[in-house]
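The complex appears here without one of its protein chains, the remainder shown in place.
Read from first to last, the chains carry the letters A, B and C; within each, the first residue is number 1.
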Amino acid sequence: MAVNNRQRLRDIDNTGFGANSSVEGGRILNPDGTANLRKRGIPFWERISIYHTLLRMKPAHFILMVFLFYTTVNLIFASGYFFIGVESLGVEQGGGLFEQFLEAFFFSSQTLTTVGYGHMAPRGIPANIVASTESLVGILSFAVVTGLIYGRFSRPRAYLLFSPSLLIAPYKEGKALMLRMATYKNNHLTDAEAGLTLALHVKENGKTVTKFYPLKLEIEKINSMALSWTLVHAINEDSPLYNYSKEDVAEARMELIVMVKAFDDHFSNMVQQRTSYTYQQVVYGAKFLPMFERGQSGGYTLLELNKINAHELVQLPETVQNTAV
Amino acid sequence: MAVNNRQRLRDIDNTGFGANSSVEGGRILNPDGTANLRKRGIPFWERISIYHTLLRMKPAHFILMVFLFYTTVNLIFASGYFFIGVESLGVEQGGGLFEQFLEAFFFSSQTLTTVGYGHMAPRGIPANIVASTESLVGILSFAVVTGLIYGRFSRPRAYLLFSPSLLIAPYKEGKALMLRMATYKNNHLTDAEAGLTLALHVKENGKTVTKFYPLKLEIEKINSMALSWTLVHAINEDSPLYNYSKEDVAEARMELIVMVKAFDDHFSNMVQQRTSYTYQQVVYGAKFLPMFERGQSGGYTLLELNKINAHELVQLPETVQNTAV
Amino acid sequence: MAVNNRQRLRDIDNTGFGANSSVEGGRILNPDGTANLRKRGIPFWERISIYHTLLRMKPAHFILMVFLFYTTVNLIFASGYFFIGVESLGVEQGGGLFEQFLEAFFFSSQTLTTVGYGHMAPRGIPANIVASTESLVGILSFAVVTGLIYGRFSRPRAYLLFSPSLLIAPYKEGKALMLRMATYKNNHLTDAEAGLTLALHVKENGKTVTKFYPLKLEIEKINSMALSWTLVHAINEDSPLYNYSKEDVAEARMELIVMVKAFDDHFSNMVQQRTSYTYQQVVYGAKFLPMFERGQSGGYTLLELNKINAHELVQLPETVQNTAV
Partner (left out) sequence: MAVNNRQRLRDIDNTGFGANSSVEGGRILNPDGTANLRKRGIPFWERISIYHTLLRMKPAHFILMVFLFYTTVNLIFASGYFFIGVESLGVEQGGGLFEQFLEAFFFSSQTLTTVGYGHMAPRGIPANIVASTESLVGILSFAVVTGLIYGRFSRPRAYLLFSPSLLIAPYKEGKALMLRMATYKNNHLTDAEAGLTLALHVKENGKTVTKFYPLKLEIEKINSMALSWTLVHAINEDSPLYNYSKEDVAEARMELIVMVKAFDDHFSNMVQQRTSYTYQQVVYGAKFLPMFERGQSGGYTLLELNKINAHELVQLPETVQNTAV
């Protein structure tokens, strides 16, 4: 019967994911919105965008990368000065080899960062050429780092927090699929638009194929996303989930792809965020509790972000599952 | 009767502000267009975007922040050099502790900014490691500052000036709600589009709820916003304000949300600006005076920005308030 | 009769320029597309965007501004060192006051640019505080300059060249208004869209008012603007220029506002360019000559930008001016 309804509704083939793209147990999108996909067949360096990898890296990793780069470049140039001989840096020849290498290393760092104290300074052509090259390399490298830091800062992001649970809640006469989101930073989204795509892995002629269905939202566009926004998909005759039981959902390893687009006036740019829910995240018979409150005194609205998933269990209306159609 | 008209018109639920989001006496949007809202429930550092806070800070505050940061970082590294001992900077051991700390502080500032005069310079491994680290920290910090300064400069903004008053003016046979705006910088907006949303706090079944209504504009899109633009909403049978008296407006604590979008050719980007008017800003029976003038000699138009709110009181047409519908 | 046609056509009031915005003899837009407008009534510094003024300045002026700024800042700090006394820079007290000021000036420039040779270096608290401040000011100033230089480079522009003349050319059975444009840089515009607005200054009830009419284009959108694009407005019964003689055009001080929007794949951004033609630029009875050529050998198309205005005089078809309608 569930099948009847699904067959009546047309699945869509313009999701870009392909009917046989999903493996046993593998999801289509990861929770962070990236595709659960690997690429191969062309060299690693051509396959990744270093810029974007560095842009999306965690701050601590990024700082570590910069320190590693700084140390490596200094080691390379220090070796150069060491082989030329530290006396050409104006250093008296005393001290062991390790001390000499350290002097070369510190001179290198003074040149790379263009500090150039001058108590060590290159003398003679070879040391001067290396130092001249190193100061240029320093400036260019730090230009790259400056660009990366700015790029990391200014990367437009939606900063959306999604409720970890997907609720099947009572709605009007029947029930609805609900999820909730809110912006968690001091940004302001306008003209926000959401879209839900349902993926079901079903057997067709003995082969497992993935079918995609757009899910209609009660409200799919809002002017301003100042508070939280609950996406509501009514499970009625026009829904591919109509008469679809908890077991059907699990068997089809249901996955719900959520896509939100909005205009962010911080960045004056379109921002997008995606996420995906799997059937394990569905809570049957629950409704969201309000997450904003009237201020006691100040005259403002208080949005409590830790209540993004706050819900209470409720009785679902009697489904017509076994009698309908 | 006012109620009749409002009930006939559908209120909208896609404003994103929610029916019960507004507190007693609290407005929905602040005059600067930000939502009158606070967030809580997740840690402060996750809740704010430092980048955007620094971007939207007043120039004087931003410069102060940079100086504070500079001084703090110097104090930290100066402490380092001080504990290692200033003699490892090549400073003769004379002078008290305070003088020694000052020497360390100035050496630190010379290293952080990569000036590196060299009359003080690090000697020995500990001082060299601290100095090498500090010059890297300096370059990275100033990369951040460079990015912030560029971000502050290049942030797309509409630079719109709104009339502080909202006029109820005679218009055609009846009356209209009017407000005026103009760009106050040497920027040029094209394809400008405006939208008005009216918020009324009304009693429904003994509970105060907020209802939102879009207000139709006579002209809602203009090709070019070179001069001033007066937004005109005719208060006729299709307006939620029809037959709504001054007292009704105050009782419902009317708030008018204004949203303007345009393409700015300075930034080659969409820009948005919002503002909000409360019922206290309404002037009944007034019309705007022209704010641009023909030049005496030069052959150009002169826009007088100090006249943005210039209006004169006029007689409103007899309202049909007590006889209609 | 001309008037008949104009009255039959609706003029538009959403151009943003206003019916009485234009003065005797003053044009609405300047040839470079900026509005012929001045603003006053708020302080100069609030009225202009310094960033955008510096962004749109000619390269030579911009470089001059940077040099002036560099010299001024150096003079200010040099005065500081001079009053503290150049002996605190490690300079021997010999030489006159002018020589001392020069030493202070050169030390200042070494500090501002963070070169810091070190043969002069600050000694004592006052000189150190000034030097420490100056090196910070230097870094921040050059951060601003770096941002401005990047902003100048990366400002999206359409780089369109317009034909200086507006032709009235034979077209199909009748005639048409034509102008030609081409991109003159190695940029590539796609999805280009053009719009023409005609402004006529006409007498109405004894008062001169400005009427605006959109002019219909034969092709108003092209996929790719690789070669030249000739905008063609057929002067037929639906045109406000139908039966409008050369004298009518001059009397109404006709102005034609041209607006082009496109997507530029250099900048991956929308770009816009505007220009304006006055009635003096109209050439009656002429048609454009081709401006691209088949290459002799290489197998490419050659676009000759110096032929943007190339046209030959031709006979216009007999107008039906004195007999029609």
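One rule holds for everything that comes next: a contact is a pair of C-beta atoms (placed from the backbone, for glycine too) under 8 Å apart; a residue touches a chain by one contact, two chains touch by 3 or more.
As the structure is a computational prediction, the values presented were derived from the model and not from experiment.
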Report summary line: For the full complex, contacts between the hidden chain and the displayed ones involve A, B, C
Requested in this report: Identify the residue among A:148, A:161, A:249 or A:286 that touches the chain left out of the display.
Outcome: A:148
Report summary line: Checked against the full complex, the residue among C:222, C:283 or C:316 that touches the missing chain is C:222
Query - Touch residues of subunit A, complete complex, unshown partner - result: 13-18, 20-27, 34-42, 46-49, 51-53, 55, 90, 111, 114-118, 120-123, 125, 128, 131-132, 135-136, 138-140, 143-144, 146-148, 150-151, 155-156, 195, 197, 259, 267, 269-272
Query - For subunit B, residues in touch with the removed chain - result: 114, 116-118
Query raised in the report: What residue numbers in subunit C mark contact with the hidden partner chain?
Result: 66-67, 70, 74, 102, 106, 109-110, 113-120, 142, 145-146, 149-150, 153-154, 159, 161, 184-188, 190, 192, 219, 221-227, 229, 263, 265-266, 268-269, 292, 294-295, 298-308
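In this text, only the chains that are shown with their structure count from here on.
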Query - Touch-based graph of the chains, sorted into line, ring, star, complete or other - result: complete
Query raised in the report: Over half shared or under half: which fits the residue numbers at the contact of copies subunit A and subunit B, same or different?
Result: different
Query raised in the report: Between subunit A and subunit B, what's the gap in Å when you average each chain's C-alpha atoms?
Result: 28
**Report entry** Junction residues of subunit A - those touching two or more other chains
**Finding:** 114, 116-118
